[in-house]
Each structure stands twice: as structure tokens, then as C-alpha cells.
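These notes concern the structure reproduced below.
Only one protein chain is missing; all other protein chains are in place.
Per-chain residue numbering starts at 1, and chain names A, B and C are given in the order in which the chains are listed.
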Amino acid sequence: MDPERKQSKAADPAGLARFFADCRQQSLALVKGLSDADATVQSMDDASPAKWHLAHTTWFFEEFILGAHAPGYQPHDERFRYLFNSYYEAVGPRHPRPRRGMLTRPTLGEVLAYREHVDAALFPLLQTGLPEAAAQLVELGVHHEQQHQELLLTDLLHLFAQNPLRPAYRPVAAGTPLSAVQRPGWVASDGGIVEVGHAGDGFNFDCETPRHRTLLQPHALSTHLVTNREWCEFIRDGGYTDPRLWLSDGWRTVQAEQWNAPMYWENRDGAWTQMTLAGEQPLAPEAPVCHVSFFEADAYARWAGKRLPTEFEWEAAAASQSVTGNFADSGKFRPQPAADDAQAPLTQLYGDVWEWTASPYIAYPGFRTAPGAVGEYNGKFMNGQFVLRGGSCATPAGHVRATYRNFFYPHQRWQFMGLRLAEDRP
Amino acid sequence: MDPERKQSKAADPAGLARFFADCRQQSLALVKGLSDADATVQSMDDASPAKWHLAHTTWFFEEFILGAHAPGYQPHDERFRYLFNSYYEAVGPRHPRPRRGMLTRPTLGEVLAYREHVDAALFPLLQTGLPEAAAQLVELGVHHEQQHQELLLTDLLHLFAQNPLRPAYRPVAAGTPLSAVQRPGWVASDGGIVEVGHAGDGFNFDCETPRHRTLLQPHALSTHLVTNREWCEFIRDGGYTDPRLWLSDGWRTVQAEQWNAPMYWENRDGAWTQMTLAGEQPLAPEAPVCHVSFFEADAYARWAGKRLPTEFEWEAAAASQSVTGNFADSGKFRPQPAADDAQAPLTQLYGDVWEWTASPYIAYPGFRTAPGAVGEYNGKFMNGQFVLRGGSCATPAGHVRATYRNFFYPHQRWQFMGLRLAEDRP
Amino acid sequence: MDPERKQSKAADPAGLARFFADCRQQSLALVKGLSDADATVQSMDDASPAKWHLAHTTWFFEEFILGAHAPGYQPHDERFRYLFNSYYEAVGPRHPRPRRGMLTRPTLGEVLAYREHVDAALFPLLQTGLPEAAAQLVELGVHHEQQHQELLLTDLLHLFAQNPLRPAYRPVAAGTPLSAVQRPGWVASDGGIVEVGHAGDGFNFDCETPRHRTLLQPHALSTHLVTNREWCEFIRDGGYTDPRLWLSDGWRTVQAEQWNAPMYWENRDGAWTQMTLAGEQPLAPEAPVCHVSFFEADAYARWAGKRLPTEFEWEAAAASQSVTGNFADSGKFRPQPAADDAQAPLTQLYGDVWEWTASPYIAYPGFRTAPGAVGEYNGKFMNGQFVLRGGSCATPAGHVRATYRNFFYPHQRWQFMGLRLAEDRP
Partner (left out) sequence: MDPERKQSKAADPAGLARFFADCRQQSLALVKGLSDADATVQSMDDASPAKWHLAHTTWFFEEFILGAHAPGYQPHDERFRYLFNSYYEAVGPRHPRPRRGMLTRPTLGEVLAYREHVDAALFPLLQTGLPEAAAQLVELGVHHEQQHQELLLTDLLHLFAQNPLRPAYRPVAAGTPLSAVQRPGWVASDGGIVEVGHAGDGFNFDCETPRHRTLLQPHALSTHLVTNREWCEFIRDGGYTDPRLWLSDGWRTVQAEQWNAPMYWENRDGAWTQMTLAGEQPLAPEAPVCHVSFFEADAYARWAGKRLPTEFEWEAAAASQSVTGNFADSGKFRPQPAADDAQAPLTQLYGDVWEWTASPYIAYPGFRTAPGAVGEYNGKFMNGQFVLRGGSCATPAGHVRATYRNFFYPHQRWQFMGLRLAEDRP
């Protein structure tokens, strides 16, 4: 499958309706088994309650589609406009982000009813066909909801990790393969001018455009992700105690937060465990290291005598590989060791863990935001963050592509984040 | 009923068992209608989730009674010892107070099961009779749970007040009497040496003892509590904008918190409303002002050319009045206007609102804490707080008495707190 | 000398002029040897620069005397009214307290010129005689400046203690007597009604009035202050690691601030040193412990099985002792061991270290603040602080008396603060 060839669903009413329905259904599947309280509590400012994710993604359709394109539509509850706007200044004032966890009402049940109300109003429109601009907003809304599906999982993991009881969201995935010690190699490139960024009919976020030419230096990428076993080596070698390995802001964070291992690792009588969506589990040595910040990834690369890839080195390599991997639909919700018989040049390029790159998240040459509130989707976050590529075990299958840019601040690590090394070539 | 004559229930096994059972039942009645999320979220560091109150009061019995006096007792869950200890250093480490709201598990249902487990183990012991020291601890545990019943209500009000939807916990109480404008008078006292503090057989907290002699100055107490109508006068007269009326720390708080009215007041197009346990309601002008801090009460008294009573002026007057009033059992959960035909010299002395006094909360002469963890109950809080007297509309009936000392920091105002004025007499 | 008999200087023009001149001169003597920078930097929010103390005490005379009583007086610099007001809301806005250290201009030299300007305007008025109310304000201004002389020293010690070079303000005092181990005894009292507070003609601050009757319980006071040697015992016995000895707020402070000894103590290879105004010096075992907070004093007393005295127990005992001791005029600026041949019943009652009492700083019965800005002098600080009595080695001689009330928050310890134990008697 060539992701650049994929056609936008906005031009295909039946396809869009199915895409919408599947996604909405998938969100419900994700909250199955959660208690009302599980879905309500906010465990840190960066995270949001599951209930809020369910409501906000619904608000998106109500605000941007139904308000404009459904004549006579009655909002489910006027006050939800205030409660469930995330960050759209153009839409109006909104409930402060750090206070999302105060909303015990509406209950989870009431939010599910809100979803039904909006779905019931939107679905007929989808079936009869919407104007193109509206259809494109619906398609955006579905991709938006997919993003929140991933956040719902990572935020839930964070919440459960605050609980000394270490609850499990799902049972341990059966059949996780034991893995031999991995033997990474290198895939080299001569560099030169390449085209990057999105073009063509398929869906994309605005920050993936415009497609443009960029100049790569000669380099090589590791065939494998860095593993937990390798990370243990870094820890043993004093990685978290040697300031020379760290960016200055990173070292300050290490000291302020007393980091001595990736997030969710705990040392129980000398053995590492890791909090996962299946509760606290023994560390899997050959699985990719996960829940490391950019600061940690960067320090590790320096320790290893290597560096992180740029986002365009990654993209150039990824363009020719198919988008397959351990995504959320596997139900494993945990990075897996690379298969011993991986065929692609770069193993685990997609899925398992988002890969930190050395590239700050900034605008592409000629980038323009869309007019209106939707223009706030990506553009206003273009400072201080770094790009990650490739998706994770919590990303919905079909959501990512070679040009897809995720981004987080360098100290953040509650997402499923890992790294692949790169090196300069003469 | 003379509270000083009341006999301790510890000496009466059947009475103690009934007292225990009623109280445990009452806690369940209070959480009726709460969702799992309502019972889980913590809205500020000072507040605790309803679920936590239910569990902590249960832990008290498990830790202090069953652990020592029930041979072969198996803890319901070993980990609850860590989760539900409040502040007893002698018991061991505990879940940090500001993180109580992270505990979506155990669920409300599981906490109710924990309560049943402990009740089932304790009730037979109560019926057959416990050693006196243990019986006294049970009695303490019941009074302790009553205190948490009040906190459960005030914490829930705080939580619901954070929600723009302004949920109601209970419907508006029927039959709230309209009230004529109140006409306060004064009840004078020549002062002199009086005995204060608790003595006799009835239950008491340690901080109410020893009974001792103290010297009162000549003074008078207002027959009435300060009302909302009077408080509006204070606001209109610039009470919240004139630094000369305020203690220095109080003025700093006014500015930092931007106080311009009691907590939970909101100005809607020129008219005040108040968030209550029945949701947001119009202000009742003749009801006692409520949710004011010591700083506000003190500034009001200065503005009025009066002062707050000392705790012993209050206690000396209260000793001869019966302990009746608008307590939680009325189901009104809101301070009521004084009855026009009140008979007692000091109206609303008990119930409705806790009355701030001018007295810092310190030890009585000769005060000794009990040995062991229970000694941490009150003694370690004796700095920086002020004494309040008389109970409120959220206090369980029968819980307070003339010698009862409640205490909070001067900036706190989420309890049902108000004031009665006093003045010096020559 | 009976402090209660001392006549107010306000009634004696020549005496007042001399009193004023001596005090003004004494302030200059204190800053001798300080660099412009030493006099300018503010080392914490609670402290003020020496230059600010010099200017603010001058502002007091300019604002309250010259402005009202010197016809045609031209302010030295209009802007100083804003810069050097401390906390008088009635006077108007003022430079924020935590920003006092930003004022590198006016320089120390310019502030000294400001002092000369004000002195030159005020001195003639003093010699010809001022109206009584104004004369009383001058007298208040001198006592006010004496208070700031002490603060100037304690703030300077704090500043120098932040400097790894540990500068010395003055050389080590010669002739510090070696001292035998002290043998404290007890002075008992039957209690009963006593009169406390200030009366008579002598100067006093408003918070020392009205003189009134209070009831003491039977008790005893230690003849000696707690010494450094005794405090080392407390440390060795785990005093700073046992939460059961501490008030709850105190224990939180111990943990947050990582206290393990009095302020300014440092452990150098197993031996304690103490930062003093003569630089870092070996600890003097028989000298009174100093720079301990109320929290520490209270914990020590609990550890010792005793308690702190009330302020009135102290005052009743002090009323019959003469006000002599190690004050600032000794030039030692450091608490000294008690003389082996001390004659007074309570040794070191005055001078050396302020003695923490168990009494919260609140208003005496019938207390009224003065009208106008001067009314802000003391009254607005009456919450959350505890009373200290007796003066210290940094207090100007003649400044304190039996009724004198000093007050600080329970966590503060940068003043010369220590303690004397008390106990209940049957």
C-alpha cells in the first residue's frame, strides 16, 4: 500500500460514513470496562480524562459540522460548548485544561448519550452526502478522534500508574514471542535532495505540507529500535548521573525530577518492572525501550556515540516501506520485541513506539494555516517541541503514514516513545 | 439535656453497638445518589473524596480495634493500610494527601464492600463487649466518623462548586421559612473566673481537657448570628477593598485570591447567588452568612466596631443552653434564618454555622496527648488555627456540645462557617 | 531600675532630643565597615537591606513628624515616600517588600545624606519642644529605629551566611568566659490572678496594653536557657527525625527544609560550627541555643517532657528582675554562656536570646489600635505568630522591658531566638 496514493475519504460519501462509524465505535470499545471514576479523573495537567476525550471529539463534530451544516440542529447541551472545547480560541472561552478532572458531571453515561445524539444527527448527513468542505472536516474529525484514542490510552496508563494498586486496563496479551537478542545493523544513504511532506489525494494534517525539497547529508539509520536491554546498559554505565551526556535543560530535568530510569520503571529488589496497560509487569529485555523523553533519547545517543535521525532522514527511508506494525488494533497495547525474521530494511519503523527525531517541530517552507478555528489545529504549537515519527502500539491502525508528524516537548514521556539511532557518514 | 451529664457509651455495650451501627448506616445514607466519580475526585488539597472518607473511617476501626482485639482477623486488603491512613505517623507511611483523588480503584462499590467486611468483624465484638480501652476507641471511632460525615458534605459542595454545571446533591429543602429582618440584641456577662473544658463521663476529644479555671473579662455577646443581609452591607461599604479593616495576612489573602464576597457567592447581573448542596440558589438575606474565613469574620467585626468572642466567652454562655439547632439530620444542609420566636438567649448557638472565635487553637493548661498513634488525633495541630464553636447544618445531631472545639486555619472557608459578634463591657 | 516607673521621654524635650540623637548615632555606628553592596542586597523576603533600614527609619520621622509639624519642610526626595514606606497602607502605595534589594540607588552615601537632611530638620524642633502628640510620635520613632537596629543585624547575618566566604561583620569578642556545665534548677509559682501588660508613664508599644488581670496555673520555670550542649543531645537522640515530637506544620517544615540542626549550624567533619557576626565559629557548648524556630523549641520541650512558658508566666516572673543582660551594646553580638555566679533567680532572662513562649500573639482584652497610619504598627499582625520575650544580644540596651512582646511566625529562626523550659505543678 502506498500511503501517498491513498485517496481522501472526503470524496466518497459511503466510505466516509463507514470510516466515521468505525471510528466512533472504536472509541466506545476503548472505554469498555472503565468505571465512571476511571473515565473522570485527570492525573496531570498534560493528561485528560477518558470521558473528556469522548466528549471533546464529539464536540468537534457538533461545533464544526452540525452547527454549520445541519439545519435546525439543537445542541445536546449548550453548556458543553464551554466544557469540551480544547484550545480553539476562535470558538470562545473554555473550561481550563487543568480543571478537566473536576467534571464528575456529566457522567460517563451522559457523555455516551451525548455521543449518540451527535451521531444520530450526523450520520444521515453523511449518508446523503455533505458539501466537500464539510466532508473534509468530517474526515479531519475522524483523524482527530483517532489521535484522541491514542491519548485516551496513554492518559489512562498515567492515571493507573498513580495508583499504588497498579490496576490493569486489559489482561496481558497472550502469545508475546520470546525473542533472541537483537542484532542491529545499519542502512546507509548518500543523502542529497529529496522531496518530503505530503502531496496527493490522501488525508493529511496541515503541518505535513507543503511537500518540498530538502537536502539530506550522507547518513545511516539503525535497522532496530533501542531495546530495554540496551537501556539497562546505559543505566548501569551511569547514564543518568553523568551531566556531560545531557543537554543543559535535560540535566536540570533529571535532577529536578530525580529521573534514574524511563517512566513507569520500578526497581523491585534489583529487578526492573514496568507499569503497563496490563498492570505492573516484568521488563521485556528485547522490547523497544519506551516512555523515554527526548532528553533521555538524546543523552542515550550521545552515550552511544551516535545521534538521533532527522525527521527527513526518517521520512525518506520510510517512504518505501509499507505501513505495518504493532498498532492498537493488535490489542497488545505494549511494544513488542522485533520479530526475528523481520523483512523490511528498518524493523518496527511503524507502530510499537513513536521515534524521537532530532528535528524541532517547525513549519515547512510556505506553510499556511487554514482560515477559521481549524487553523489552530497544529500551527500554533510550532515552538519548543520535537518531531516523532512512525506511530505506536496505541495508535489506531491506518492512522499514520510516512509524512505524519507527531510532536511533544522534550521533557514529556508519558506517550509510547522510544528511539532509533542514526550516524553521520562521510 | 445536659451534655456534661451524658454518659460515655463505652460503658454500655448495647448502646455502643447501636451508636456504631447508626453512624455507619448514616455514612451510607450520605453517599446515596453519588456517582462513582462524584465519590472519587478530589477538588483541592484540603478536601478528600467521599470514597476516601468512607474508607478512612473504616480503616480507623480496622487499624485501632480489629488489629489489636479481633484474634485471627484478616485485613480486607493489606494495601488499604497504606491507602487510607490519614496522618498517623506512628502507623507508618501513607498515600500522600494531595493524591487521594488519583485512586479510581478501589471503586465506590469495593469501598462499600470493605466497610461491610470491617462491620461484620467488629459488630460481634461490640455485642459481646470489648475491654474498656477498646470500647473507648470504638466510641472515638464513631465520633471520628461523624466528623468525616461533615467533611464529606463540605468536600462534596466544594467539588460540585468547581463544576460549571453546578450540580445539586439534594433537592431544595421544602418549607424554608420566610423571615422578618432580624433584630439582634446583646447578652451581657460580668466575667470573672469560670470553669471551662470537659469533665464528667460523657464522650469528649482530648483537646477539650483538662477542665480548668479561666478568667473572663466583662463582655456581651450578640443574640444573633451575622446575616447575609448584614454582610451585603459590609460589601457595599467597601469591606473587601479597605486594607485598614484587615489583618495583614488577611489582606494579602484578599488580594492574592481576589476575594470580594464569601465563598460560593456569585454575582449574576447584580444579584447574589450562592452555591449550595441544592445547587446554585438565590441568596437568603436573613440566613446567617456562611463560608467566610476567620480573616473575613475578623474584618467584619472590626468594620462593625465589635470583635469576635473568645472561645471561653462562648462556652460559658453555651453551657446553660440545650444543644438543639439545625444539624445535618434536618436534611436541609443549609443555614436557615433564625426563627422569629426563638426562646434561647442566644439564637442559633448550635447548628447552622460554626462560629469563629478570637481564640487560637492551643492546648489547655496541663493538656497531655494519649500514648500511641491516637495521640496524634488533635494535639499536633495546635498552631496557626482558630477555634470554632457550635456545629453547623452539616454536623451530625448529637455530635457537638458546649465544650466542643473545632479548628481551622484563618484563610479556610469551605466549611459551614459564620460568626456572632461580641463587645467589651466596662 | 523599675521599667514600669520609667517616665516617657515625650514629656522631657531635652531628654527626648538626647534619646533621638543617641539612637540616630547608634544606627550609623552599626553600618560602619559595611560596603555599599553589603548595605544593599536583600537575602530573603523576610529580610531587608541595611540601607533600607537606615532609610525607612528616617522616612518614619519625615512622614509622621516633619510632614505634619515642620512648616515649610521640603521632603529630601519625594520618591522616597514610595521607596521607604514599609507596610502602612494608610500612607499609600509602596515599593514591594521582596524588591527592596533591587534599589542600588540611592547609594548608601545618599541614604546617609537623607538621614542628615531629616535630622537637621527635626533636631531644632526637638530642642524647642513639640506638641505632646508629636513628641510621643518621635519617641515611638526612636523605639521603632531601635527595633530596626536589631533587624539590621539579624538581616546582615543572614546575608553573610549565604556567602560561601562566610564574611565577618565584627571581630570575635575578646574575653568570652569559658563556662562550667550549667546546672539548671526550677523556680516555682502557685499561679493565681496576676496583672500583666503595661501601665504607667514609661514608653510602651500599643500591643502591651491594656494592663489587665489574667489567671496563671501553678507552674515552674527553668532557671536557665537551653544550651547548645543540651541541643546536641536532642539531635543525637533523633529529635529531627521523630515526627511524634513535632507539631504537624513543624514536621512538614522539617521535611521540606531538610532541617537537622538550628539555623547557621554546619557540621564540619563531625564538629558543629555556627555562622555568627564574627564569621563561622566553633559551637560554644554552654551558650544558649540560638536560631531555633518555635517548631523546634516546641519539639525540644516535648522531647524533654516539659513545655514552653506562657508569655504571662514569663512576664510575672520578669516583673521583679532588673533589665540587665547581654544586649547589643556589649558589642559581642552573640549569646554568651550564663555566668557561673548569676544572682537573679532566672539567669539570662533579658538579653542573649529572645525566648519563645507558648502564647500566640493576639490582642489583650480591650486592645484598641491608634487612629491613623500608626495604628498599623502592631495590631494587624495578630494571627499565626507566637510571642517571644526578653530581648537578645542584638537588642539595643534599654529597649526591652518585662511587658515587651516580640512576635514571629513559628517557622522563622533568623532572629536570635532560643528557649527556656517550663513545667506544670500540681
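Keep in mind that, in the parts below, a residue touches a chain if its C-beta (ideal position, glycine included) is under 8 Å from a C-beta of that chain, and two chains touch if they have at least 3 such contacts.
Quantities reported herein were computed from a predicted structural model and do not represent experimental measurements.
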Displayed chains contacted by the hidden chain, counting the whole assembly: A, C
Hidden-chain contact residue, picked from the options A:G15, A:G202, A:P285 or A:P360: A:P360
Touching the absent chain when the full complex is considered, from A:R183, A:R244 or A:R268: A:R244
Of A:A174, A:L215 or A:A271, the residue in touch with the unshown chain: A:L215
Contact partner of the left-out chain, one of C:P75, C:G129 or C:P167: C:P167
Absent chain, residues of chain A that touch it: 87, 89-90, 193, 212-215, 217, 243-244, 246-251, 294-295, 298, 358, 360, 362-363, 365-366, 375-376, 380-384, 386, 410, 424
Touch list for chain C against the chain that is not drawn: 35-41, 43, 79, 82-83, 95, 99, 101-108, 159-160, 162-165, 167
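Following the convention adopted for this analysis, only the chains that are shown with their structure count from here on.
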Chain contact graph, described as a line, ring, star, complete graph or other shape: line
Chain closest to the middle, measuring from C-alpha centroids that were averaged per chain: B
Identity of the chain that, by mean CA position, is farthest from chain C: A
Rounded Å distance between chain A and chain B, as computed from the means of their C-alpha atoms: 47
Centroid spacing, where centroids are CA-atom means, of chain B and chain C in whole angstrom: 38
Set of chain C residues in contact with two or more other chains: none
